[in-house]
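See below for the structure under consideration.
Missing here is one protein chain; the remaining ones are kept as they sit in the complex.
Going by the order they are written in, the chains are A, B and C; count residues from 1 in each one.
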Amino acid sequence: MPASAITSAASAPALQLLVAGIVALVLLAAGAVPLARKAGGSALVYGAAAAICVLVLGTALSSLGGAPASLILPPGLPELGGRLRLDALAAVGLDGDGLGGAAASPFALGFPPGCAPGGAGGGASPPGAMPATSRRRNGCCPSIPPSWPA
Amino acid sequence: MGLTGGLLIQSAQMALVLALAPLLTGVVRKAKARLQRRQGASVLQPYRDLARLFRKEAVLAENASPLFRAAPYVIFAATWVAAALVPTFATGLVFSWTADLIVITALLASARFFLALAGMDVGTSFGGIGSSREMMISSLAEPAMLMLVFTLALVARSTQLSTVAQVMLTSGVGLRVSLALALVALVMVAVAENGRIPIDNPSTHLELTMVHEAMVLEYSGPHLAMIELAGQLKLVLYLSLIGCVFVPWGLAPAGASVLALAAGVLAWAAKMAVGALLLALFETSIAKMRVFRVPDFLGAALMLGLLGTLLLFVSRSL
Amino acid sequence: MLPFYPAFLAGMMLVVLADDAFTFLFGWEFMSLASFALVVSHHGVAENVRAGLVYLMMAAFGTLALMLAFGLLAAGGEGVSLQALSFSAMRAHGPTPLAAAVVLGLALLGAGSKAGLVPLHVWLPLAHPAAPSHVSALMSGVMTKVAVYGFIRIVFDLAGPPAWWWGVPVLLVAGPTAVAGVLYALMQTDVKRVLACSTIENIGIIFVGLGLALAFEANGAPAVAALALTAALFHVVNHALFKSLLFFGAGAVLVATGEKRMGMLGGLIHAMPQTALAMLVGAAAISALPPLNGFVSEWLTFQAILLSPDLPVWGLKMLIPAVGALLALAAALAAACFVRLYGIVFLGRPRSAAASQAREADGFTRTAMASLAVLCLAAGILPGPVIDALQGAVAPLVGVRMTGQGHLAWLSIIPVAEGRSSYNGFLVFVFIALSASLAALAVHAFGSRAVRRAPAWDCGFPGDDPLAQYSAESFAQPLRRVFGRSLFAARETVTMPPPGDMAPARLSVSERDPAWAFLFAPLGRAVSALSGRANAIAHLNIRNYLALVFGALVLLLVVLALWA
Partner (left out) sequence: MGNLVFDIAHLLAGLQVLVSFLLLYQDRLGALIRVFALQAVLLALSVAWQAYAQDAPHLYVTAAIALIFKVLIIPVALDRMVVRLGIHRQVETVVSVGPTMLAGIGLVGLSLVVMLRVTAGEADALAREDLAFALSVVLLGLLMMITRRNAVSQIIGFMSLENGLILAAAGARGMPLVVEISVAFSVLIAFIVIGSFVFRIRERFDTVDVDALERFRGGRG
């Protein structure tokens, strides 16, 4: 299996772009580890993820009608290599991925880190009396005055 | 007749439906009063009520949100569009292909969706009672209606109302058991959807029993007028739906002459009157059901619809 | 938590692009593990960790099923080389009918456990809410779609021509999934759990479409199969849109109030108007209301169901209308579920201090939600172009394309035949908008424009305690009483305080998930019992271990003797 990425069928530039997108996402994941602690880190990561997803969405939409393209990448099983194929069904699936990512990433920018969804604590149905929910301030959830006027 | 003629008929139908809706309700109330040996208000009383409400000022609860003010218009619009798509005096309307029976059912569902939300908006427990029960009733009535649509679609091989009416009119479908089941199921669903006696009492003021009334408790002035009109339009829709599918005689075919159209209107008016009297008779002869007997009532309608569909397979393929 | 987000996206994209079993499973497992890491990102809360573990178990089970399925598919090839693992080799020599049937079952298990088909859905209401909102939006909106893609790729593309009965198991699982999913959503009081359970319902609708496509394709009606498959794919796109929108709204509410329980929210429309508007569009779309996109895919599915009498097989003829009834029931219950969710969270009066001091979400959130809401409306109004775009994917799978919808007059869609049925989202929207504005004009022109604010009439009762409003449990009480009593063993218990004690009485609702009670709990007990007994092996002494080694050796020799 030659080391370079041989292309059996006509591998449209779209497929190579998509592979580049996936590789970029994986690199972003690796890069995000040191960034996680820095202040602007999450914004940078989510912004980059949003950009890549928009790119993927674009290429997927453009290749909905196109002829299927396939690609064999060196990493993968010895005789088989990592085979990738972009046909219409894969394009529809990618639309979903790209769209979801492109919408979720900007949303995540607005979602301050450290806001534990369970922060308000579990609890069965609302207690009879008005809950005196005093809660330490943790970034996003506003601190609630201990006693709320009945 | 061309497009303009078609448009004319379509707009004539929409205007006719809108104009006669309060009259139909007036006739039903008058008939019920007479059956209960009461004088009863005049047949035109609903018009006066609507006019009075239009002139009064709208009192909104402090907690009412923009949705509360916009909901009546959306509810009225959805119901009016649905009513306009049901052929009354002529089939083959210009816009009949924009929507079929499933879309009409869904339009009524969206009207109910916004009505239930508006009911909950003010934040009183009565709005909650109304919306909660309305949603329970609709979660059974809508599947029954859709099973009805299946039966009609299997008989007429189409869900377009005008095509269904055409098939019923011309091809001599003949008496079929499944159609009879479908008729009974449609009547039951119509009673449930319009909040008539066995399910909900339209003229009640006893909080615990009301469903439709509880949701619109906080409305007043023009908003209440919109919702009342929407309710009356829905009654006209269901009666003309029953008329056009099961009593299709007198429907003017597409592109018919003005005379045929006039005959169509008369036939339709007659059907509406007979329908109103039957409804009044039915309502005075039955008492309101407990809320939790309603699921059995509507469950029966769903089973009738499903049975109708399955019976149709048997009769069609034998 | 941050690095796993791009990894999760990369994994999903890799699965979709994979053209051989190894890359597919590699991407699949990569996606599962990344999403597991995201689910337990808030590991401070105990229930998140439990949810993560249950999710990991189900993900492993799903991958095992898919691995076996690919093994069967690859077995078709002649030589025992790795080349057989590539999808093109699998397509070249399809599996034997028996192997194909087993592959269908395995694909249903594998993809079904990830998508959330009923018996295997138990992890979904636990895992999706545990993740941060943007991740649960991705998991519900996109990851379940990757599972559906996996099912379609294996069953429609690789497993060769379907047998006549292939539609039956899929429909038998999909119908109950739709109804059970939405009924379970009605019982929940946590916003994100309601959304996760409604994902189960939408997956049921998608698999009904897939089951219909299988049934029609196998019984010689490829045109209707194309319609059913298009309906399923259309609903895949729709669900990705409005479910992400709803999860973003839930996230915005969570950020604004720090509260997930519906019983503590209420009246948020006053504080968060734009979020409320976007959520209204999302709720209306998922309840399949006409001008929006949810209705179009359900309408197409119903059109496919209406064509069932053409099928020669009696079983399918009876099964499909029954599944249609289940679908209609699920649609109506979905509307009830989202009236409840929207009404209790956004309308009414705030039920807690947190809800009363909520603030509107920030710019990014609102733009993300607004864009998705506009897409929902666009897909609802212009279904034709979307259907044509999907034909590229449908044609190779069922062999035939649906008739072109893009160019039809007035943007309407006619799936099968002119006289049969047609729907025009655009005109319906125009009519509603026109008549609503007409009515508004008439009121402003003739009616009185005076508006006065006054305390709510409420039949004269002065009570202003916000807890007197309907809560999540009380709104679902009629539906719980009608549907939930048998299936979910829903019980309401009232605990009265001892006489003389002034403590308030409490009414609590208890329900259990039948899949958990009858399938997974006994399984868990059996496993722990077995492992209890097997635990003794860990505490043998050296000599016993030697005995074990010796026993194994002797056993192998005996086998060798008997078998060689």
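Of note:
Basically, contacts are C-beta pairs under 8 Å (C-beta built on N, C-alpha and C of every residue); 3 or more make two chains touch, one makes a residue touch a chain.
In this text, all values refer to a predicted model and were calculated from it rather than measured experimentally.
Among the displayed chains, contact with the absent chain in the complete complex occurs for C.
Within the whole complex, the absent chain has one touching residue among C:60, C:489 or C:553, and that is C:553. With the whole complex as reference, residues 535-536, 538-539, 541-543, 546-547, 549-550, 553-554, 557-558, 560-561, 564 of chain C touch the missing chain.
Just so we're on the same page, only the chains that are shown with their structure count from here on.
For the pair chain B and chain C, the distance between mean C-alpha positions equals 33 Å. Between chain A and chain C, the centres computed from C-alpha atoms are 19 Å apart.
We define each chain's centre as the mean of its Cα atoms; on that basis chain A and chain B are separated by 47 Å. Within the complex formed with chain C, the residues of chain B that make contact are 54-67, 73-74, 76-78, 80-81, 84, 95, 97-100, 102-103, 106-107, 109-110, 112-113, 116-117, 120-129, 131-133, 135-136, 138-143, 146-147, 150, 153-154, 157-160, 163, 207, 217-218, 221-222, 225-226, 291-292, 295, 302, 305-306, 309-310, 312-313, 316-317.
Touching chain C in their complex are the following residues of chain A: 15, 18-19, 21-22, 25-26, 28-30, 32-33, 35-36, 41-42, 45-46, 48-49, 52-53, 56, 61, 64-65, 70, 76-80, 82-97, 99-101, 103-113, 115-120, 122-126, 128-131, 133, 135, 140-142, 144-145, 148, 150.
Remark: chain C residues 1-7, 9-10, 12-20, 22-23, 42, 44-45, 47-48, 81-83, 85-88, 129-130, 132-135, 137-138, 141-142, 145-146, 149, 152-153, 157, 189, 192, 233, 236-237, 240-241, 244, 248, 251-252, 254-261, 263-264, 351-354, 356-357, 359, 361-365, 367-369, 371-372, 375, 389-390, 392-393, 395-397, 465, 467, 471, 473, 504, 506, 508-509 touch chain A in the complex.
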